[in-house]
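Only one structure is covered here, and it is reproduced in the block below.
The other protein chains are all here in position, but one chain of the complex has been omitted.
After this line comes subunit A, so read on.
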Amino acid sequence: MRLRLAKEQCVGHALCHATDPDLFPIDDDGYSSIDSVEVGPAVAARARRGVGACPERALLLEE
């Protein structure tokens, strides 16, 4: 599945990053630096957790 950031929706809560710093990197301003990444089944649960943590719904997981 694909993990995607709707960049214009991200306002830098960094709550995705707090759940998993490796899977959800942030830039020096504190905003998500994900563009679009393929995630394997092994990390699906971690990805879902981070996506669910975003209060803005800026992160999307596409099956």
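Convention: a residue touches a chain if its C-beta (ideal position, glycine included) is under 8 Å from a C-beta of that chain, and two chains touch if they have at least 3 such contacts; residues count from 1.
One rule holds for everything that comes next: contacts and distances are computed from a predicted model.
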item	value
Listed names "Carbon monoxide dehydrogenase large chain", "Cytochrome P450", "Cell division ATP-binding protein FtsE" or "Amino acid ABC transporter permease", matching UniProt entry of the absent chain	"Cytochrome P450"
For subunit A, residues in touch with the removed chain	9, 11-15, 17-18, 26, 28-31, 49, 52-57
